[in-house]
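Certain chains of the assembly are absent from this excerpt, and the rest are unmoved.
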Amino acid sequence: MSTQEIGYADALSELQQILGELEAEDIDIDVLAVKVERAAELIRVCRGRINDAEVRVKEIVAGMDSEEGESSE
Amino acid sequence: MSLFDSADPGAVAGPATFTVAELAERIKQVLGDAFGDELWVEGEIRNLSRARSGHMYFDLVEPDPSNGAGKQPEASISVALFRFNRERVEDTLRRHGGMAMEDGMKVRIQGKLDFWPPGGRLQIYMSGIDPNFTLGELEAERLRLLEKLRDEGLLAKNQAVPFPVAPLSIGLVTSQGSAAHHDFHNELENSGLAWDVVLADTPVQGVDAPPLIAAAIAAVGRAGVDVIAVVRGGGARTDLVAFDSEVVARAVADAPVPVVTGVGHEIDRTIIDEVAHEAQKTPTAAAVFIVGAARAHLEATELAWEAIAEWAQRIANDADRRLATVSQTTARAAEGHLHRASSRLEGRAGRVRDLAETRTRSETRKVDDCAGTMRHRALSAIAEGRRTLEQKKSGVAGQAMRTPRAAAKELANLESRVRLLDPRKILARGWSITRHSGKVVRDPAALAAGDELVTTVAEGELHSTVSERQ
(Lines give C-alpha, C1' and ligand atoms only; values in the text may rest on other atoms or scores of the structure.)
Protein backbone atom coordinates (compact mmCIF):
# COMPACT_ATOMS: atom_id res chain seq x y z
CA MET A 1 0.00 0.00 0.00
CA SER A 2 1.34 3.46 -0.81
CA THR A 3 2.06 5.59 2.25
CA GLN A 4 -0.07 8.30 0.63
CA GLU A 5 -3.18 6.27 1.19
CA ILE A 6 -2.38 4.28 4.30
CA GLY A 7 -4.43 4.96 7.45
CA TYR A 8 -2.81 5.63 10.83
CA ALA A 9 -4.03 2.36 12.28
CA ASP A 10 -2.78 0.38 9.31
CA ALA A 11 0.52 2.23 9.38
CA LEU A 12 0.92 1.52 13.08
CA SER A 13 -0.02 -2.11 12.56
CA GLU A 14 2.50 -2.50 9.74
CA LEU A 15 5.12 -0.77 11.87
CA GLN A 16 4.40 -3.20 14.67
CA GLN A 17 4.79 -6.07 12.26
CA ILE A 18 8.13 -4.75 11.04
CA LEU A 19 9.23 -4.42 14.66
CA GLY A 20 8.26 -8.04 15.18
CA GLU A 21 10.33 -9.00 12.17
CA LEU A 22 13.29 -6.94 13.39
CA GLU A 23 13.01 -8.61 16.80
CA ALA A 24 13.16 -12.06 15.23
CA GLU A 25 16.85 -12.96 15.08
CA ASP A 26 16.82 -14.42 11.61
CA ILE A 27 16.14 -11.34 9.55
CA ASP A 28 18.39 -11.20 6.50
CA ILE A 29 20.80 -8.31 6.73
CA ASP A 30 20.04 -7.60 3.05
CA VAL A 31 16.36 -7.07 4.07
CA LEU A 32 17.18 -5.05 7.19
CA ALA A 33 17.75 -1.70 5.49
CA VAL A 34 14.63 -2.16 3.38
CA LYS A 35 12.58 -2.88 6.49
CA VAL A 36 14.08 0.02 8.41
CA GLU A 37 13.38 2.29 5.50
CA ARG A 38 9.77 1.16 5.37
CA ALA A 39 9.54 1.62 9.15
CA ALA A 40 10.96 5.13 8.83
CA GLU A 41 8.40 5.94 6.19
CA LEU A 42 5.56 4.59 8.33
CA ILE A 43 6.82 6.55 11.31
CA ARG A 44 6.88 9.68 9.17
CA VAL A 45 3.30 9.01 8.11
CA CYS A 46 2.17 8.41 11.70
CA ARG A 47 3.94 11.55 12.89
CA GLY A 48 2.25 13.55 10.20
CA ARG A 49 -1.12 12.16 11.22
CA ILE A 50 -0.52 12.86 14.89
CA ASN A 51 0.61 16.40 14.15
CA ASP A 52 -2.40 17.05 11.94
CA ALA A 53 -4.73 15.64 14.61
CA GLU A 54 -3.01 17.71 17.29
CA VAL A 55 -3.38 20.93 15.34
CA ARG A 56 -7.01 20.13 14.59
CA VAL A 57 -7.78 19.18 18.21
CA LYS A 58 -6.11 22.34 19.51
CA GLU A 59 -8.19 24.46 17.18
CA ILE A 60 -11.39 22.72 18.19
CA VAL A 61 -10.57 22.88 21.89
CA ALA A 62 -9.65 26.56 21.58
CA GLY A 63 -12.99 27.10 19.87
CA MET A 64 -14.85 25.24 22.64
CA ASP A 65 -13.11 27.19 25.37
CA SER A 66 -13.82 30.56 23.79
CA GLU A 67 -17.50 29.61 23.42
CA GLU A 68 -17.65 28.50 27.01
CA GLY A 69 -16.09 31.81 28.05
CA GLU A 70 -18.76 33.70 26.11
CA SER A 71 -21.67 31.68 27.39
CA SER A 72 -20.60 31.94 31.03
CA GLU A 73 -20.08 35.71 30.78
CA MET B 1 -104.88 -0.69 99.99
CA SER B 2 -107.44 0.63 97.68
CA LEU B 3 -108.63 4.10 96.97
CA PHE B 4 -112.07 2.91 97.66
CA ASP B 5 -111.75 0.57 100.66
CA SER B 6 -112.88 3.10 103.26
CA ALA B 7 -116.25 4.21 101.98
CA ASP B 8 -117.98 7.30 103.30
CA PRO B 9 -120.14 6.28 106.25
CA GLY B 10 -122.98 8.39 105.02
CA ALA B 11 -123.08 6.72 101.76
CA VAL B 12 -125.77 4.30 100.78
CA ALA B 13 -124.95 0.81 99.91
CA GLY B 14 -123.17 0.40 96.65
CA PRO B 15 -120.53 2.65 95.37
CA ALA B 16 -120.32 5.91 97.26
CA THR B 17 -120.76 9.11 95.38
CA PHE B 18 -118.16 11.92 95.82
CA THR B 19 -118.29 15.41 94.82
CA VAL B 20 -115.30 16.30 92.64
CA ALA B 21 -113.85 18.25 95.53
CA GLU B 22 -114.40 15.36 97.87
CA LEU B 23 -112.76 13.06 95.39
CA ALA B 24 -109.85 15.38 94.96
CA GLU B 25 -109.47 15.63 98.71
CA ARG B 26 -109.69 11.87 99.01
CA ILE B 27 -107.06 11.38 96.31
CA LYS B 28 -104.67 13.77 98.02
CA GLN B 29 -105.24 11.92 101.30
CA VAL B 30 -104.64 8.50 99.78
CA LEU B 31 -101.55 9.76 97.99
CA GLY B 32 -100.23 11.24 101.17
CA ASP B 33 -100.83 7.98 102.97
CA ALA B 34 -99.27 5.99 100.22
CA PHE B 35 -96.13 8.05 99.27
CA GLY B 36 -95.66 10.35 102.23
CA ASP B 37 -94.22 13.81 101.78
CA GLU B 38 -91.08 12.90 99.93
CA LEU B 39 -90.25 10.49 97.13
CA TRP B 40 -87.52 10.05 94.51
CA VAL B 41 -88.36 9.46 90.92
CA GLU B 42 -86.06 9.04 87.98
CA GLY B 43 -86.91 9.74 84.37
CA GLU B 44 -86.25 11.93 81.39
CA ILE B 45 -87.18 15.56 81.14
CA ARG B 46 -89.60 16.48 78.38
CA ASN B 47 -91.51 19.59 77.45
CA LEU B 48 -89.59 21.77 79.83
CA SER B 49 -90.99 25.26 80.10
CA ARG B 50 -90.06 28.23 82.17
CA ALA B 51 -92.95 30.41 83.21
CA ARG B 52 -92.69 34.15 83.52
CA SER B 53 -93.36 33.66 87.19
CA GLY B 54 -90.06 31.86 87.55
CA HIS B 55 -91.62 28.49 87.96
CA MET B 56 -90.56 25.62 85.80
CA TYR B 57 -92.70 22.85 84.43
CA PHE B 58 -91.82 19.67 82.65
CA ASP B 59 -92.87 16.10 82.11
CA LEU B 60 -90.83 13.32 83.61
CA VAL B 61 -91.22 10.42 81.27
CA GLU B 62 -90.23 6.83 80.95
CA PRO B 63 -89.19 6.76 77.28
CA ASP B 64 -90.37 4.04 74.98
CA PRO B 65 -87.63 1.37 75.05
CA SER B 66 -87.42 1.59 71.25
CA ASN B 67 -86.05 5.07 71.92
CA GLY B 68 -87.71 6.63 68.93
CA ALA B 69 -87.72 10.36 69.07
CA GLY B 70 -91.18 11.85 69.17
CA LYS B 71 -92.76 8.57 70.12
CA GLN B 72 -95.30 8.29 72.79
CA PRO B 73 -93.55 7.61 76.12
CA GLU B 74 -94.32 4.52 78.08
CA ALA B 75 -95.18 6.56 81.17
CA SER B 76 -95.24 10.23 81.96
CA ILE B 77 -95.82 12.46 84.93
CA SER B 78 -95.93 16.24 85.24
CA VAL B 79 -93.40 17.98 87.40
CA ALA B 80 -93.61 21.51 88.77
CA LEU B 81 -90.59 23.28 90.14
CA PHE B 82 -91.52 26.44 91.84
CA ARG B 83 -89.30 29.42 91.91
CA PHE B 84 -88.16 29.04 95.50
CA ASN B 85 -87.01 25.46 94.82
CA ARG B 86 -85.80 26.13 91.34
CA GLU B 87 -82.98 28.44 92.36
CA ARG B 88 -81.64 25.83 94.75
CA VAL B 89 -81.92 23.01 92.21
CA GLU B 90 -80.27 25.06 89.48
CA ASP B 91 -77.50 26.05 91.85
CA THR B 92 -76.89 22.41 92.69
CA LEU B 93 -76.70 21.51 89.02
CA ARG B 94 -74.40 24.40 88.19
CA ARG B 95 -72.05 23.34 90.91
CA HIS B 96 -71.97 19.84 89.40
CA GLY B 97 -70.34 20.21 86.02
CA GLY B 98 -72.28 23.26 84.90
CA MET B 99 -75.41 21.34 84.20
CA ALA B 100 -78.82 22.89 83.56
CA MET B 101 -82.09 21.18 83.21
CA GLU B 102 -83.29 20.71 79.68
CA ASP B 103 -85.26 18.36 77.55
CA GLY B 104 -83.90 14.94 77.18
CA MET B 105 -81.91 15.14 80.36
CA LYS B 106 -82.15 12.17 82.64
CA VAL B 107 -82.75 13.15 86.20
CA ARG B 108 -83.46 11.74 89.62
CA ILE B 109 -85.63 14.23 91.40
CA GLN B 110 -87.02 14.62 94.88
CA GLY B 111 -90.45 15.88 95.49
CA LYS B 112 -93.95 15.30 96.73
CA LEU B 113 -96.45 13.45 94.62
CA ASP B 114 -99.69 15.33 94.77
CA PHE B 115 -102.89 15.88 92.99
CA TRP B 116 -103.70 19.33 91.71
CA PRO B 117 -107.42 19.58 91.92
CA PRO B 118 -107.96 22.63 89.71
CA GLY B 119 -106.15 20.98 86.83
CA GLY B 120 -107.23 17.50 87.78
CA ARG B 121 -103.72 16.44 87.34
CA LEU B 122 -101.36 14.27 89.28
CA GLN B 123 -98.00 15.93 89.52
CA ILE B 124 -94.82 16.00 91.43
CA TYR B 125 -93.82 19.13 93.24
CA MET B 126 -90.12 19.00 92.87
CA SER B 127 -87.97 20.06 95.75
CA GLY B 128 -84.52 18.66 94.94
CA ILE B 129 -82.39 16.87 92.44
CA ASP B 130 -79.61 14.28 92.51
CA PRO B 131 -77.02 15.73 90.16
CA ASN B 132 -74.77 12.69 90.42
CA PHE B 133 -77.52 10.61 88.91
CA THR B 134 -77.65 12.78 85.84
CA LEU B 135 -73.93 12.89 85.52
CA GLY B 136 -73.60 9.17 85.95
CA GLU B 137 -76.42 8.54 83.57
CA LEU B 138 -74.79 10.76 80.97
CA GLU B 139 -71.46 9.11 81.45
CA ALA B 140 -72.91 5.65 81.32
CA GLU B 141 -74.82 6.57 78.19
CA ARG B 142 -71.66 7.98 76.71
CA LEU B 143 -69.63 4.90 77.47
CA ARG B 144 -72.32 2.63 76.13
CA LEU B 145 -72.48 4.57 72.93
CA LEU B 146 -68.70 4.70 72.55
CA GLU B 147 -68.55 0.96 73.03
CA LYS B 148 -71.20 0.42 70.44
CA LEU B 149 -69.56 2.77 67.92
CA ARG B 150 -66.24 1.14 68.49
CA ASP B 151 -67.74 -2.30 67.96
CA GLU B 152 -69.15 -1.15 64.67
CA GLY B 153 -65.84 0.35 63.65
CA LEU B 154 -67.34 3.83 63.44
CA LEU B 155 -64.89 5.59 65.74
CA ALA B 156 -62.12 5.52 63.13
CA LYS B 157 -64.32 5.61 60.05
CA ASN B 158 -64.21 9.36 59.42
CA GLN B 159 -60.57 9.50 60.39
CA ALA B 160 -59.91 7.08 57.60
CA VAL B 161 -61.23 9.58 55.07
CA PRO B 162 -58.21 11.41 53.70
CA PHE B 163 -58.00 15.07 54.64
CA PRO B 164 -58.28 17.11 51.49
CA VAL B 165 -55.27 18.96 50.21
CA ALA B 166 -56.95 22.35 50.11
CA PRO B 167 -60.16 22.31 52.19
CA LEU B 168 -61.48 25.54 50.67
CA SER B 169 -65.05 24.35 50.45
CA ILE B 170 -66.45 23.95 53.96
CA GLY B 171 -69.76 22.47 54.97
CA LEU B 172 -70.54 24.38 58.16
CA VAL B 173 -73.04 22.76 60.52
CA THR B 174 -74.03 25.19 63.23
CA SER B 175 -76.77 27.39 64.44
CA GLN B 176 -76.83 30.31 62.04
CA GLY B 177 -76.04 33.60 63.65
CA SER B 178 -74.67 32.00 66.79
CA ALA B 179 -71.46 33.13 68.38
CA ALA B 180 -69.87 29.93 67.19
CA HIS B 181 -70.96 30.74 63.65
CA HIS B 182 -69.48 34.25 63.91
CA ASP B 183 -66.24 33.07 65.45
CA PHE B 184 -65.81 30.48 62.78
CA HIS B 185 -66.68 32.86 59.93
CA ASN B 186 -64.41 35.60 61.26
CA GLU B 187 -61.50 33.25 61.42
CA LEU B 188 -62.04 32.22 57.81
CA GLU B 189 -62.37 35.83 56.69
CA ASN B 190 -59.22 36.86 58.50
CA SER B 191 -57.24 34.17 56.72
CA GLY B 192 -57.59 36.04 53.45
CA LEU B 193 -58.16 32.80 51.58
CA ALA B 194 -60.97 32.10 49.17
CA TRP B 195 -63.44 30.04 51.15
CA ASP B 196 -66.64 28.61 49.89
CA VAL B 197 -68.89 27.93 52.87
CA VAL B 198 -72.00 25.82 52.60
CA LEU B 199 -73.97 26.63 55.71
CA ALA B 200 -76.39 24.14 57.23
CA ASP B 201 -78.40 25.87 59.92
CA THR B 202 -79.55 23.61 62.69
CA PRO B 203 -80.55 23.81 66.34
CA VAL B 204 -77.68 22.52 68.41
CA GLN B 205 -79.45 21.74 71.61
CA GLY B 206 -82.68 20.39 72.80
CA VAL B 207 -84.37 17.13 72.38
CA ASP B 208 -84.98 17.62 68.66
CA ALA B 209 -81.45 18.73 67.95
CA PRO B 210 -79.73 15.37 67.32
CA PRO B 211 -81.68 14.29 64.25
CA LEU B 212 -81.48 17.79 62.83
CA ILE B 213 -77.73 17.99 63.39
CA ALA B 214 -77.36 14.58 61.81
CA ALA B 215 -79.48 15.65 58.84
CA ALA B 216 -77.41 18.83 58.47
CA ILE B 217 -74.19 16.86 58.42
CA ALA B 218 -75.60 14.52 55.81
CA ALA B 219 -76.89 17.44 53.73
CA VAL B 220 -73.53 19.28 53.56
CA GLY B 221 -71.85 15.96 52.89
CA ARG B 222 -74.07 15.58 49.85
CA ALA B 223 -73.33 19.15 48.79
CA GLY B 224 -69.80 18.08 47.80
CA VAL B 225 -67.74 20.12 50.25
CA ASP B 226 -64.08 19.45 51.00
CA VAL B 227 -64.57 19.31 54.75
CA ILE B 228 -67.44 19.52 57.26
CA ALA B 229 -67.15 21.68 60.35
CA VAL B 230 -69.57 21.07 63.21
CA VAL B 231 -69.35 23.96 65.65
CA ARG B 232 -71.23 25.09 68.68
CA GLY B 233 -70.32 27.49 71.40
CA GLY B 234 -69.86 26.57 75.03
CA GLY B 235 -72.71 26.04 77.43
CA ALA B 236 -73.78 23.79 80.23
CA ARG B 237 -72.58 20.27 80.02
CA THR B 238 -76.08 19.16 79.38
CA ASP B 239 -76.37 21.73 76.59
CA LEU B 240 -73.92 19.62 74.62
CA VAL B 241 -75.85 16.44 75.10
CA ALA B 242 -76.96 16.49 71.48
CA PHE B 243 -73.37 15.94 70.48
CA ASP B 244 -73.25 12.84 72.58
CA SER B 245 -76.16 11.38 70.72
CA GLU B 246 -75.87 8.30 68.65
CA VAL B 247 -77.60 9.68 65.59
CA VAL B 248 -75.15 12.58 65.38
CA ALA B 249 -72.21 10.28 65.98
CA ARG B 250 -73.35 8.03 63.14
CA ALA B 251 -73.84 11.00 60.83
CA VAL B 252 -70.28 12.11 61.52
CA ALA B 253 -68.89 8.61 61.05
CA ASP B 254 -70.73 8.23 57.78
CA ALA B 255 -69.75 11.65 56.43
CA PRO B 256 -68.03 11.34 53.01
CA VAL B 257 -65.51 14.05 53.87
CA PRO B 258 -63.52 14.69 57.03
CA VAL B 259 -65.46 16.26 59.88
CA VAL B 260 -63.80 18.88 62.06
CA THR B 261 -65.55 19.58 65.35
CA GLY B 262 -65.39 22.65 67.50
CA VAL B 263 -68.00 22.02 70.15
CA GLY B 264 -68.16 23.71 73.55
CA HIS B 265 -65.32 25.02 75.61
CA GLU B 266 -61.79 23.89 76.19
CA ILE B 267 -62.70 21.14 78.64
CA ASP B 268 -65.67 19.73 76.83
CA ARG B 269 -65.33 16.50 74.99
CA THR B 270 -68.31 14.83 73.43
CA ILE B 271 -68.92 11.68 71.49
CA ILE B 272 -68.75 13.60 68.24
CA ASP B 273 -65.17 14.52 69.09
CA GLU B 274 -64.36 10.83 69.30
CA VAL B 275 -65.86 10.09 65.93
CA ALA B 276 -64.73 13.17 64.05
CA HIS B 277 -61.66 13.30 61.84
CA GLU B 278 -60.32 16.20 63.83
CA ALA B 279 -61.66 17.37 67.22
CA GLN B 280 -60.90 20.98 67.96
CA LYS B 281 -61.92 22.45 71.27
CA THR B 282 -63.73 25.55 70.05
CA PRO B 283 -65.32 26.82 66.83
CA THR B 284 -62.42 29.24 66.43
CA ALA B 285 -59.96 26.41 66.89
CA ALA B 286 -61.80 24.40 64.25
CA ALA B 287 -61.60 27.32 61.83
CA VAL B 288 -57.94 27.84 62.66
CA PHE B 289 -57.29 24.21 62.00
CA ILE B 290 -58.96 24.25 58.61
CA VAL B 291 -57.27 27.52 57.68
CA GLY B 292 -53.98 26.04 58.84
CA ALA B 293 -54.48 22.97 56.71
CA ALA B 294 -55.33 25.06 53.65
CA ARG B 295 -52.46 27.44 54.33
CA ALA B 296 -50.06 24.55 54.86
CA HIS B 297 -50.95 23.29 51.45
CA LEU B 298 -50.74 26.74 50.00
CA GLU B 299 -47.30 27.02 51.51
CA ALA B 300 -46.44 23.54 50.27
CA THR B 301 -47.52 24.68 46.84
CA GLU B 302 -45.40 27.80 47.02
CA LEU B 303 -42.49 25.83 48.42
CA ALA B 304 -42.87 23.29 45.65
CA TRP B 305 -42.83 26.12 43.14
CA GLU B 306 -39.78 27.72 44.74
CA ALA B 307 -38.06 24.35 44.81
CA ILE B 308 -38.97 23.79 41.17
CA ALA B 309 -37.60 27.17 40.18
CA GLU B 310 -34.47 26.53 42.21
CA TRP B 311 -34.02 23.04 40.84
CA ALA B 312 -34.57 24.23 37.30
CA GLN B 313 -31.81 26.80 37.74
CA ARG B 314 -29.60 24.21 39.42
CA ILE B 315 -30.23 21.71 36.65
CA ALA B 316 -29.28 24.28 34.07
CA ASN B 317 -26.17 25.17 36.07
CA ASP B 318 -25.28 21.54 36.62
CA ALA B 319 -25.79 20.79 32.96
CA ASP B 320 -23.59 23.73 32.10
CA ARG B 321 -20.93 22.58 34.55
CA ARG B 322 -21.16 19.02 33.41
CA LEU B 323 -20.82 20.17 29.86
CA ALA B 324 -17.75 22.20 30.78
CA THR B 325 -16.34 19.09 32.44
CA VAL B 326 -17.17 17.00 29.38
CA SER B 327 -15.51 19.60 27.22
CA GLN B 328 -12.39 19.58 29.38
CA THR B 329 -12.38 15.81 29.58
CA THR B 330 -12.74 15.57 25.82
CA ALA B 331 -9.85 17.95 25.31
CA ARG B 332 -7.73 16.14 27.90
CA ALA B 333 -8.59 12.72 26.50
CA ALA B 334 -7.78 13.84 22.97
CA GLU B 335 -4.53 15.46 24.05
CA GLY B 336 -3.70 12.39 26.12
CA HIS B 337 -4.30 10.21 23.12
CA LEU B 338 -2.10 12.31 20.94
CA HIS B 339 0.58 12.42 23.57
CA ARG B 340 0.43 8.68 24.13
CA ALA B 341 0.31 7.97 20.40
CA SER B 342 3.29 10.23 19.87
CA SER B 343 5.35 8.72 22.67
CA ARG B 344 4.36 5.23 21.58
CA LEU B 345 5.41 6.06 18.06
CA GLU B 346 8.72 7.54 19.21
CA GLY B 347 9.24 4.43 21.32
CA ARG B 348 8.76 2.37 18.22
CA ALA B 349 11.08 4.59 16.22
CA GLY B 350 13.72 4.15 18.91
CA ARG B 351 13.08 0.45 18.89
CA VAL B 352 13.51 0.27 15.12
CA ARG B 353 16.80 2.11 15.46
CA ASP B 354 18.00 -0.06 18.36
CA LEU B 355 16.95 -3.28 16.69
CA ALA B 356 18.65 -2.31 13.42
CA GLU B 357 21.85 -1.41 15.27
CA THR B 358 21.67 -4.55 17.39
CA ARG B 359 21.10 -6.56 14.29
CA THR B 360 24.13 -5.14 12.41
CA ARG B 361 26.24 -5.47 15.55
CA SER B 362 25.24 -9.07 16.11
CA GLU B 363 25.80 -9.92 12.45
CA THR B 364 29.19 -8.29 12.59
CA ARG B 365 29.96 -10.34 15.66
CA LYS B 366 28.72 -13.47 13.98
CA VAL B 367 30.88 -12.89 10.90
CA ASP B 368 33.87 -12.01 13.08
CA ASP B 369 33.31 -15.22 15.00
CA CYS B 370 33.24 -17.10 11.73
CA ALA B 371 36.51 -15.52 10.70
CA GLY B 372 38.10 -16.40 14.04
CA THR B 373 36.80 -19.95 13.91
CA MET B 374 37.94 -20.30 10.36
CA ARG B 375 41.46 -19.19 11.19
CA HIS B 376 41.61 -21.40 14.24
CA ARG B 377 40.31 -24.41 12.43
CA ALA B 378 42.61 -23.90 9.42
CA LEU B 379 45.66 -23.60 11.63
CA SER B 380 44.49 -26.58 13.67
CA ALA B 381 44.08 -28.60 10.52
CA ILE B 382 47.61 -27.65 9.49
CA ALA B 383 48.99 -28.56 12.90
CA GLU B 384 47.03 -31.79 12.78
CA GLY B 385 48.49 -32.56 9.34
CA ARG B 386 51.94 -31.93 10.73
CA ARG B 387 51.30 -34.15 13.67
CA THR B 388 49.98 -36.93 11.46
CA LEU B 389 52.97 -36.62 9.17
CA GLU B 390 55.36 -36.72 12.10
CA GLN B 391 53.70 -39.86 13.38
CA LYS B 392 54.03 -41.46 10.02
CA LYS B 393 57.62 -40.43 9.77
CA SER B 394 58.39 -41.89 13.19
CA GLY B 395 56.60 -45.08 12.21
CA VAL B 396 58.54 -45.33 8.97
CA ALA B 397 61.84 -44.66 10.73
CA GLY B 398 61.12 -47.11 13.52
CA GLN B 399 59.95 -49.84 11.21
CA ALA B 400 62.83 -49.25 8.76
CA MET B 401 65.41 -49.57 11.53
CA ARG B 402 63.71 -52.60 13.01
CA THR B 403 63.72 -54.65 9.77
CA PRO B 404 67.56 -54.88 9.18
CA ARG B 405 68.04 -55.63 12.80
CA ALA B 406 65.51 -58.47 12.69
CA ALA B 407 67.07 -59.77 9.46
CA ALA B 408 70.57 -59.67 11.00
CA LYS B 409 69.33 -61.53 14.00
CA GLU B 410 67.68 -64.23 11.90
CA LEU B 411 70.83 -64.51 9.78
CA ALA B 412 72.97 -64.90 12.87
CA ASN B 413 70.72 -67.70 13.96
CA LEU B 414 71.00 -69.45 10.62
CA GLU B 415 74.77 -68.98 10.67
CA SER B 416 75.13 -70.54 14.04
CA ARG B 417 73.16 -73.54 12.85
CA VAL B 418 75.36 -73.82 9.75
CA ARG B 419 78.46 -73.54 11.86
CA LEU B 420 77.36 -76.50 13.99
CA LEU B 421 77.26 -78.69 10.91
CA ASP B 422 80.71 -77.72 9.56
CA PRO B 423 82.85 -80.98 9.53
CA ARG B 424 85.95 -78.93 10.20
CA LYS B 425 84.63 -78.14 13.58
CA ILE B 426 84.33 -81.90 14.39
CA LEU B 427 87.84 -82.66 13.17
CA ALA B 428 89.19 -79.79 15.26
CA ARG B 429 87.96 -81.53 18.35
CA GLY B 430 90.09 -84.61 17.51
CA TRP B 431 87.57 -86.59 15.52
CA SER B 432 88.81 -88.06 12.18
CA ILE B 433 87.36 -89.38 8.97
CA THR B 434 88.72 -92.64 7.59
CA ARG B 435 88.11 -93.38 3.95
CA HIS B 436 88.85 -96.61 1.89
CA SER B 437 88.90 -96.05 -1.78
CA GLY B 438 87.37 -92.60 -1.21
CA LYS B 439 84.53 -94.02 0.75
CA VAL B 440 83.99 -93.25 4.38
CA VAL B 441 84.56 -96.30 6.50
CA ARG B 442 81.71 -96.84 8.96
CA ASP B 443 81.86 -100.62 9.40
CA PRO B 444 85.08 -102.55 9.98
CA ALA B 445 83.48 -105.58 8.38
CA ALA B 446 83.51 -103.86 5.04
CA LEU B 447 87.34 -103.89 5.23
CA ALA B 448 89.83 -106.56 4.89
CA ALA B 449 93.32 -106.59 6.25
CA GLY B 450 95.67 -104.78 4.11
CA ASP B 451 93.25 -102.38 2.71
CA GLU B 452 94.67 -98.90 2.18
CA LEU B 453 93.09 -96.35 4.39
CA VAL B 454 93.23 -92.50 4.27
CA THR B 455 92.47 -90.81 7.57
CA THR B 456 91.64 -87.16 7.63
CA VAL B 457 92.34 -85.23 10.81
CA ALA B 458 92.15 -81.56 11.56
CA GLU B 459 95.60 -80.68 10.39
CA GLY B 460 96.00 -83.06 7.49
CA GLU B 461 95.79 -86.68 6.16
CA LEU B 462 97.30 -89.92 7.35
CA HIS B 463 97.80 -92.90 5.10
CA SER B 464 97.63 -96.36 6.66
CA THR B 465 96.98 -99.99 5.99
CA VAL B 466 94.60 -102.33 7.74
CA SER B 467 96.66 -104.85 9.64
CA GLU B 468 94.12 -106.94 11.27
CA ARG B 469 90.39 -107.15 11.55
CA GLN B 470 88.95 -108.24 14.73
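We just call them A and B in the order they show up, numbering each chain from 1.
Operating definition for what follows: a contact is a pair of C-beta atoms (placed from the backbone, for glycine too) under 8 Å apart; a residue touches a chain by one contact, two chains touch by 3 or more.
Remember, it's a predicted structure, so these values are computed and weren't measured experimentally.
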Labelled copy-number formula for the complete complex in this structure file: A x6, B x1
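In this text, only the chains that are shown with their structure count from here on.
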Rounded Å distance, subunit A centre to subunit B centre (Cα mean): 57
Contacting residues of subunit A [partner subunit B, same complex]: 12, 15-16, 18-19, 22-23, 25, 27, 29, 32, 36, 39-40, 43, 46-47, 50, 53-54, 57, 61, 64-65, 68, 71-72
Partner subunit A, residues of subunit B touching it in the complex: 320, 324, 327, 330-331, 334-335, 338, 341-342, 345, 348-349, 351-352, 355-356, 359-360, 362-363
